[in-house]
Each structure stands twice: as structure tokens, then as C-alpha cells.
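Scroll down for the structure; my scribbles are underneath it.
One protein chain is absent from this view; the other protein chains keep their places.
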Amino acid sequence: MTNPTTTVLAAGSELNEERIVALLKRTAPFEPLSDQRLREVASIATPVYLKKGDLIYTVDERSDDVYVIATGTVEHALGPSAQATQLVKIVGEADVIGWAALLKNKPARLAKTTCLQDCEVLRINGQHLIEILAHDEASGREVMTCFAKMLMNEFTVPAWLSQVQELPRKVKVGADGLETANLTGVSLTMFRIAQWLKSPRPYLMLLGFTIFIGLWYLLSEGWHVWRFDRLPGPVEVWEEWTSRNPVYGISLFTPEYYTHIWYSVRRIAEAFFLATLLGVPFGLFLGWSRKFREYTFPIFETLRPIPILAWVPLAILMFSGTETPVIFLTTLASFFATALNTMLGVESIDESYPRAASCLGASKWQVFRHVVIPGALPHMFTGLQISVGVAWFSLVAAEMVSGQYGLGYLIMTSYTMVSYPTIIIGMATLGIVGYITSAMVRIAGDQMMQWRVRELALGGSQ
Amino acid sequence: MNASTIVANRPMGRLRKSIFHDTGSRRAIVSLILFLVFWEVGSQSKAWFGVQLPWIGMVPAPTAVFSAWGPLLLDPSYWQSWWQSSYRVFFGFIAAMILGIPFGLLMAVSKNYRDTVFPVFEIFRPIPPLAWVPAAIIFWPTQEMSIAFVTFYGAFFTVVLNVIGGARSIDVRYFQSARSMGANGWDIFRRIILPGTLPSIVIGATVGMGITWEVVVAAEMISGGGNSMGGAGGGLGFFIWNSYVGGSYPQIVVGMISIGIAGYISSTIIRWIGSRATPWLRMR
Amino acid sequence: MNAVIQSNAFEAKQRERNMNTKGTKGAIRIEKVDKVYDPEGAAVKAVDTCSLDIGAGEICMIVGPSGCGKTTLLNAIAGFHSISNGTIYLDDELLCGPDKPKAEPGPDRVVVFQNGALFPWKTNLENVAFGPIMQGTMSKKEAFEKARDMMASAGLNGSENSYPGETSSGVRRRVEIVRALMNDPKVLLLDEPYRALDSLTKSVMHEALLDIYYKNKVTIFFITHDLEEAIFLGHKVVIMTTRPCRPKKILDVDIPHPRDYNVLTSKRFRELMDETMEAVHEEAMKAFERGEKEG
Partner (left out) sequence: MSAAQEIQKPAGSGMQIKAAEMTISHVDKTYGEKQFATEVVKNCSFTIERGKLTVMIGPSGCGKSTLIRLLAGFEKPTSGSISIDGNKVTGPGRDRLVVFQESALFPWMSTYDNIMYGPKARGENTPEMRDRAEFLLDKVGLQRFRSKYPPQLSGGMQRRAELARAMINNPEVMILDEPFRGLDHMTKELMWKYYATLYEESHRTNFFVTTDIDEAIFLADRLLIMSNKPTQVRAVLDVDLPRPRSLSNIVDDDRANQIKMEALAILHEEAMRSFAGGSKAASDFIQAYSDRVGKSGK
């Protein structure tokens, strides 16, 4: 792109070939070139004269040319996306700017350059320059080396992975050089959706659901196949679920439906919170301290094989009321899963991490705080996900046996009241709510383990 | 001391080692005894000190449990409960393996099949197995069959997910080397996919076994307890529930411990079979 | 941009000045060290009456087949393992001996691990600043500032805010060495740090290590099984016997520092390679054959 503010004067200007060669000789990257090569370079250089305040180029323009400053000073301000060590600097005589033109992928301009005085600048086409350098491999290589070094010194790796969402147009600058990243968040997502729609997957998925619901319909409502006719069909369930005036009393429009959901979710939240609060530290200590493990793990292992439901009568005996036993059972189930996985997490930490920490002078407690806890996080979150699943499992069972309200209770009472469509509604609701809770745990885990997410993202993209 | 003395001291070393090893088991014994003592004191707090401790105070004491257990050992109906539960677990588990393994392998092998079936499979997964109990009772003609169904359902998902995960984690180089040595599809399935998935199947089976016991106990309590199916045919879950309803509280704990033992034995068996089936994982 | 070139020239001069003076601290004396492993009573001797003197500021390369017990020696110096017999001194201070079989791990002897032990949950900068913050010798701010400076001088600016998992393995290794140097250690213990790198990257890493060494002059205890690497880097190459490990041959490499890659094809280098190759291969062969028996 041409810059409207630059003015190219006619030939016969003050910057003649001799001066250009002399200038290039003083310019750092061109030093290794022989006089003859310099002359060749000079022949493709166009002198440009600029006024104070003129713009040479600005961010995001196409980069075709390299500039060598002959006289005057230029302010070189890198755009915020460049993640440079130094954002603004002043360059002067015999300095080179705009070397992005020499890079393989021709990234867009990263900086805005403004003349601080009236300047004389040489414009050199990057492509032509590389062609000249290619003639002379040895010194050409040195020129490129010098450019490479300048690059390395000036840029830092941007946190582009974490910025995928915010930055609509970002430029990846890294240890591996420069490249334009047209893989912005939005376009990448669009691309993936397009790819997905092109693949047979969504249609097969649709087919799967069609077959499932079709079979269900035909078996129960269509053909009234033996025994299947006792089950409520999809149409009946759907009508009941979305009815403003449900036959059996439970639908999307009855407050009772939400009371049941609320009860179950609240119990899960309480139990999960309690289990995490107790299970994570317990698991950490189990993994960290051998003595602690030897004393407590046998009891833990003796109690663990007893199915949670077998605790029901005991729980009713131990705790008064109907609410506490349910919470106790659910907590117990989650606690075992959380504690066990946290312990495995601690055990999975490579022994060189605590060693490295201790030889860097960390005390035992610091090792625990800075190595053991973060190192166990991945397993811990796997444990928490399992723990949510187990919590739902035991909650439903506990609600069915004792307790009032809640989805398990709803399913069981619907059975005794012979309101069969409500059973299916309850089951479907359980599925949805259960899925949401475990997704929430997963998201929380990703939030806490940015390092892992970024590592995996990189592994996936390369 | 020099090197030779150390080497000569080997028996001593071994002895020290074994004592050292013992600290682990000694601590385990100490902690278990402490646990029992604490439990006993807690349960007897009212009788001994006149003050009933919260929670633990309501639990039958270990001595009461053991004295209740004694006569039960001679009672055939107790053993019948064992038999009932084990029988259900066994059939539910076997059914889950027989249906789950081919189902999972099919999903792992055929992409189209997986894309069609897996989403449907996924929407079923978050529904806890026990939520199926009423629907199962409605559908199946006998209660026994509905319990069997729920048991099967509990283990099925774990088995299938492990089979898929295992088959898909097989190193692609194994397929490539097999193909470049001239193997056909069937041979790859038989000699690469099947053994390659076996370790995951074993893991799935061990976890599935645990779930099966959970489900069986719950199903027995819900259906046997809710319905008055009654009698000794109810299994260990019903045994516990029945003891609760009948007020013989120490028997509840006997039932719990029995189920714990049963679960432990069955998972040990699975693990043993698993390690026989995958000898290459037993290194050295 | 001329400044870049100038500062390089300046650094080069600085380096030359440093070249003649080795460091003054970090001499290690190992005297008749034994180590017997005793798993389930079956005594396995890993190190056998091993004596070795490493001068202050020396690069000492330990060469031996894998599993020969080199790492055991390193672990004893670092304080991760106890020794069964003998003594180890650091600058005439007892590290471990008959009354104190296990040394305390500390920031004066920092280890760079075989597979790398940068904490994946901390950014590179946090990793580098870890030591001083833990020891409480610097405030967080100071530590980060120093870490940034040190990384910049090792050519690592740009990767400060990335997590180790995001950077290339070559960069990770350099960050790890910088993390060690942050603590101003007397001794740097390197346990086959470049094993997993491909040979091109490895050659780059060698020069980077020498660069860092010329600036810092710490004693380097470097374990490897690559003879070329050993001769290229070391002042002294110690060839170990296969298990139990004991010095078989000690070679002084009289190629002057600073070295660069031209050394590899120089005559003297080849002579030294020749001189030692046989000894190394003898041991490698022994280990190789025994590896079969152990299997």
C-alpha cells in the first residue's frame, strides 16, 4: 500500500549513489556486504524525503519495503499487539526499520513510525533485497543473521493464547519468528463450525436421535408392543412436560417442578462443598505424609468398599430429621472419590519437582504449598468430577429411600402415584441438571489450571 | 566400616528392612484398634458415662455387632441373602460385559456408528442408575428382572466408556506396523485392537463391579423395602433394611460389613482375572 | 541497533577477561564414597569407593553407561540420597560423611534434572524467581526484577510470561539453568540435561551453557553418556566404570576455553576422542551385555 503522506522526489536528488553506499556501509546489518553488493542494494533503494510529523507506515499495513534512515530521527512505536520489550524508541541515522518486509510470511506492520524531524529515508523493496542477498550466500547469511538477532532482542512472546477471545486481529510474535495469525478466535470457530457441518457427524447425530425417539414412539405409542405399551411414549411425555395444565401435576409451568430441582441442587451443592472441604486436605495429607497415611488409610480403605446405600439405616439412626441423613450420605460418597483422587494426584507428582524445590531452598511447608498442591490439581479435578457424579448417584438413591422433595423423591412418588410420564420427566431433568453440574466443575478446573489449558491448546495446535 | 562389611551384613539388613516394613502394618493395626476402641466408647457413652455423644452415640457398638453376628453365621437365611445379592451382581455384571464390550468396540472401530450412537448414549449417561428403578419395575414383568436391569445399567456405561477410551488410545503406530506387515482388518481387530483394549476393559470391569454392588444394594432396598416382597429372598440390601425396620440395629452393621466384604472379594477376583489376562503388564 | 553489535563486542571482551580466572568457590572433594541400595535385603552396590577432586569453577564431565550409578553420586552431593560410606566436602565443609549420611539439600548446590523440573504450573519468570522468594532473601519485586535481568542476559527475554509447557525444550533447559543460577550457587549439578534433545538443538545448548559458564564461573558437575559432549564442554572428563560406579579414567581436556564448534573437528579434539573412546566403549559393552542378563 502506498502511504499518502510520503513524497518521492524526482531523480537527481541529494541522495546519490555514493552517499547511499556510504550510508549502507554504516548500517549495521549491511556491514558484511562487499562494495559491489552494496551498490546493487543502492540501485534498488528509492530515496524518500519526509517532513516532520509524516507517517512512514502504520500498524497493520502491508509490509513490502525496508527503510534505512539517512538523516533525521523517527519515532518507532510498536502496536500493543506486538508485545515488545520496548514499545517506543527513537531511531536515527543508519538505522533500519520495517524489516518485517524480509520475513517469510510477510506479516503486517507491527509499528507506527512517525518522523520527528524532516528526514531522508531510503526505501528498499524487501523481495528485491532478498534476491540480491541470495546471490552471495555467505555474507547474505550474515545480513539475515543480524536481522534475526534484532528480532529476537525486540520481541516477547505475546500471551496470545489467553487473548484469543478479545483480540479480533492479533499477530503472533514468538521465538519462532513472526507470522500473521489470521487464525483469530472468531474465524477459527467459524471455520470449525463449517468443517463440522461439512462432515457427516451432525447428520449422523441427528439420525441417531431420530432412530432413538422413533423407536421409542413406535414401540410404546405406535404399535403398542407388549410391555412397551406400559411405558409412556415420547409424545405423551412431551405434552405433559410442556403443558400449562399437566394431568399429573408436574410440568415446566408448575412451581412444584422447580421446588424439586431446587431441593436436589441445593443438597448436591451442600454435600459437594462439604466433601471438597474435607476431602481435598485429607487427600493432600494422605499423599504427602507417609506417617499420616499409614495411620489413617487403613480405616479409609475399610470403610470405602461399603456401598453408600448400605449406610442409609445407620444414617437415619445417627442423624435426626430427614434432611441431614441425605446430606450425610451424599457427602460421604463424594468424600471418598475426592480424597482418593487427591491422594493419587499427590503420588503422581514427579519426584524431581519437590527435589528441585528443596534444592532451591524451599522449606517443607513451602514445598507443600508451591509444589504438592498445584501438582495434584489435575487429578484433584478429575476426582471432583467423579465426585459430582457419585453425589448425584447417592442423592437420588437417598431421596428415594428417605427424605422429602428432590428429583429422586419425585421419581419414586410418581411411581407410587402411577403418574408414569412424570417419572420420565424426572429422569430427563436429572440428566440435564447432572450434566450442567459436572460441566461447571470442569470449567472451574480449567480456570484454575490455565497452565494446563495452554499447554494442551498448544499441543493440539501443533 | 567398608564395603565388604556392609555386604556381609546383608541378613541384618534384611531383618531391619522387614521390621521397617512392619511399621506400616503395625501402624495399620494400631489405627484400626484405636478406631474400634473409639467406636466402642462412643457407642457405649450413654451406658458408661450417662452422656450420649452425638451421632456416634446412636451407632451399635462393635461388641454388640459381633455378638449379633455370631448367631447369624448359623442362620441359613443370612447366607441366602449373600447368595441372592451375589447372584444378582454376577448376572448384572456379566450382562454388562457381554453387551458393553462389543458395543464399545463397535463404536471404537466404526466412526459412522460412533457418530450415530454416541450422542444418544451421552444423554443417558448423567441419569443415575437408580432413577431407572421405577421405570424398570413398570417395564419388566418380574421384580427380579427389574433389579437385574438396573444392575446391568449401572455397570454398562463404565464398561463401554472404558472400552472406547482404551481402543482409541492404542498407539496408531501399532496399526501402521501391522498394516505394513500385511495384516488385514480382521487380524488387526483380533490381534491389535482386542489385546490393546484389554487393560482398559479390566479397569472398566473393576470399577463396574464396584458400581454393581452399589446398585444392587440400593435396588434391593428400594424395591424390597418399598414393596413388601419380603422374606429371605431380598438379598443383603434388604437384609439391612429389614433389620432397620425390625429394630435389630446391630444387624444393620453386620449387613454393612458383609456387603463390604463381598464387594472386596469380588473386586479382588476381577483384579486377579485381569492380571492373568494381561500378563505383559506384570513387568518382571 | 549498532548498540546490539557493540554490546556484543563488549561482552566478548568481558568474557575474555574472565576466561583466565576460574571461579573461587565450589570445590568438591569426594572421598571413598560407597553406596549400597538395599531393596528387600538384596544389596546392590551402586557406587564403590569413589574418590574424586573437582576444583572450584571447573567443568567436570562424568561419563558412563546409563544406570551405572552416576546419578546416585549426584544425588548424594545434592542431598537427595544418603551415602553408605565415605565423605563428601564442599569447599572443605562437610556435606555428608559417616556421622551424617545425608546432606541437606540447599541452594548452594542446584540440580538441573534429566527430564527437566520446571514447575509446569508457574510461568518461566515465576520459576526463575522461585529460589530467592522461597529462601526469603529477596522481596518478590526484587526477585522478579533480577529474574527478568538474568533471563534477558541469557537471551530468554520473550518467554518470561509463558508457561514451560508452551516453550520449546531448548528454551526450557536454558530457563532451568538460569533458575539454578539465580541462587548464586557454588555448584551446578546437571544430570544428562540434554538427553532428550535432538542433536542440532543439543549443539546449540552446549554453546549456550558455555556462554553462561563464562559469565558465572560456577563449578559444573555434568553427567552425560555422550563422549563428544563431554570433551567439548569439560575441563575434566571422568569416565566411570559400569555398576558399581568408580572412576576408571580421568582426562584433562587441554583445549583452551572459550571453545566453539570448530573445536569439534580440530585435531586435538579427535586425539582426545580416540584416547578415551576405547575405555568408554569397554564399559558400555559391559553394561549392554549385562542389560541382557538383567532383563
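Labels for the chains are A, B and C, by order of writing; each one numbers its residues from 1.
Note that in this section contacts are C-beta pairs under 8 Å (C-beta built on N, C-alpha and C of every residue); 3 or more make two chains touch, one makes a residue touch a chain.
Everything numeric here is computed off the predicted structure, so don't read it as measured data.
The residue from C:28, C:118, C:251 or C:284 that touches the chain not shown here is C:284. Remark: the residues of subunit C touching the chain excluded from display are 5, 8-9, 11-12, 15, 65-66, 155, 167-168, 170-171, 192, 195-196, 198-201, 203-205, 207-208, 211, 224-229, 258, 260-261, 265, 270, 273-274, 277-278, 280-281, 284-285, 287-288, 291-292, 294-295.
Contact between subunit B and the absent chain runs through residues 171, 173-174, 176-184, 187, 191-192, 195-196, 198, 278-281, 283-284.
Please note the rule applied: only the chains that are shown with their structure count from here on.
We define each chain's centre as the mean of its Cα atoms; on that basis subunit A and subunit B are separated by 36 Å.
For subunit B in complex with subunit A, the touching residues are 23-24, 27-28, 30-32, 35, 55-56, 58-59, 112, 115-120, 123-135, 137-141, 210, 213-214, 217-218, 221-222, 225-226, 236-237, 240-241, 243-244, 249, 252-253, 255-257, 259-261, 263-264, 267.
Contact residues on subunit C toward subunit A in their complex (touch as defined above): 1-2, 4-5, 78-80, 105-107, 109-111, 113-115, 117, 119-123, 130-131, 134-135, 155, 157-163, 165-168, 171, 179-180, 183. Put simply, subunit A touches subunit C in their complex at residues 28-29, 85, 91, 94-96, 146, 149-150, 152-153, 155-157, 159, 161, 174-175, 350, 352-353, 355-363, 366, 370-371, 374-375, 377, 449-452, 454-455, 458-459.
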